[in-house]
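A single protein chain has been omitted from the complex, and every remaining protein chain is retained in its original position.
Our next item is subunit A:
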Amino acid sequence: MISQILFIAITLAAIALFSFNLKKVIRNIKIGRPADRSDQPSKRMMTMIRVALGQSKMVVRPIPAALHFIVYVGFVIINIEVLEIMIDGVFGTHRIFGGLGSVYNFLIGSFEFLALGVWLSCAIFLIRRNILKLKRFTSPELKGWPKSDANYILFTEILLMTAFLLMNAADAKLQALGAHHYITAGAFPVSQFLQNLLPGTESSLIMIERSCWWFHIVGILCFLNYLPYSKHFHILFAFPNTYFSNLEPKGEFSNMQSVTNEVKAMLDPSFTPPEAAAGRFGAKDVNDLSWVNLMNAYTCTECGRCTSVCPANITGKLLSPRKIMMDTRDRMEEVGKNLDKGGAGFDDGKSLIDDYITREEIWACTSCNACVEACPINIDPLAIITDLRRYAVMEESQAPSSINAMLGNIENNGAPWKYSPADRLNWAKEN
């Protein structure tokens, strides 16, 4: 009875804390400017099913795709087991679904194989990050917390899977001993090999089984609450992020409505622009970006596929699309903390540009869309880079001098080079 109350209390507390933090995250995302992504719901749904659920963009790199798929399927399917744990925890039952007989045996048996798969995949992931030191996991932006974050996640998953398998091993042994409460249920194709490692007495087996049970479920609840602080948020945000992702051709950049009104007024004096919305042109800080950009930042799991295909990064420039996303999130969190303290939010003397992302980074971009194409969950770093450039050019007139010269040429003679418009057809006359 006490353990039931304790279980309910822990679960409710975990859910409450997660909701509290999730609300903050959503509040932070809403700091962003509006963007209409309510069109084409069925196409959006299909994109989400294909890209997030079906992981269609992962297959480009088959090895991590296969390993990630095992962890992903393991995560989703083992949640059925969590449902049983929840019911058992609340009602004080044991293996409530055990009555399903052979179906239950099949399920538990499959979970065990999946758990082993997840265990091995996470171990390989750890090796790739820490021993093989793959290039995309050793970039400068991953130093410190991001690197630890990744390792904590992988290590926790290994511990959770170990607890799950040990729990089953102890349970099977208790079933064989005919211990009270431990009904005969489940098949244990993997954990049977762990049985010999366990003691033979009923009391110590119960202790191990209970500890693992508690560790498994409390571990999952802790993991849930770790998400808002971690890059691992993608397990939830991948879905809305792909649903709300850009459906237009990648080459198309949005036309800024605020500019359209001003240009129309300039070209046609009789045009009266509608009430201009407050705000600057382009983005100086996170509140100038759209909520989609900000959701992108929370969704990023820092895999670095974007950076590994970025032509600027490949050739040694400072720009890393992954860092653009990480900086955006870091700044957003900082602003969120300012708001929590009742402070002014953005007016802390800092901004996304200069304090987080440098001019050198934004001007190194070729707008080639390789980063956007590479992202397995449709994050768009280019949209943020473009908005930062817009701010630098339109609000500050601070572009590299050669860019200013090019812009001047377009303005004066309708071409990015200093050629006379009168000579535009000369190519046809040269004989």
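Please note the rule applied: a contact is a pair of C-beta atoms (placed from the backbone, for glycine too) under 8 Å apart; a residue touches a chain by one contact, two chains touch by 3 or more; residues count from 1.
As a working rule, contacts and distances are computed from a predicted model.
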item: Protein that the absent chain corresponds to, by UniProt name, given "ABC transporter permease subunit", "Aminomethyltransferase", "Fe-S oxidoreductase" or "Sigma-70 family RNA polymerase sigma factor"; value: "Fe-S oxidoreductase"
item: Among A:147, A:250, A:280 or A:337, residue touching the chain not depicted; value: A:250
item: Sole contact to the chain not displayed, among A:79, A:148, A:184 or A:366; value: A:366
item: Contact partner of the left-out chain, one of A:121, A:191, A:225 or A:386; value: A:386
item: Touch residues of subunit A, complete complex, unshown partner; value: 60, 248-253, 255-256, 259-260, 262-264, 266-267, 281-282, 309, 311-312, 314-319, 360, 363-370, 372-373, 386, 388-394, 399-400, 402-403, 405-407, 410-411, 414-417, 419, 421-428, 430-431
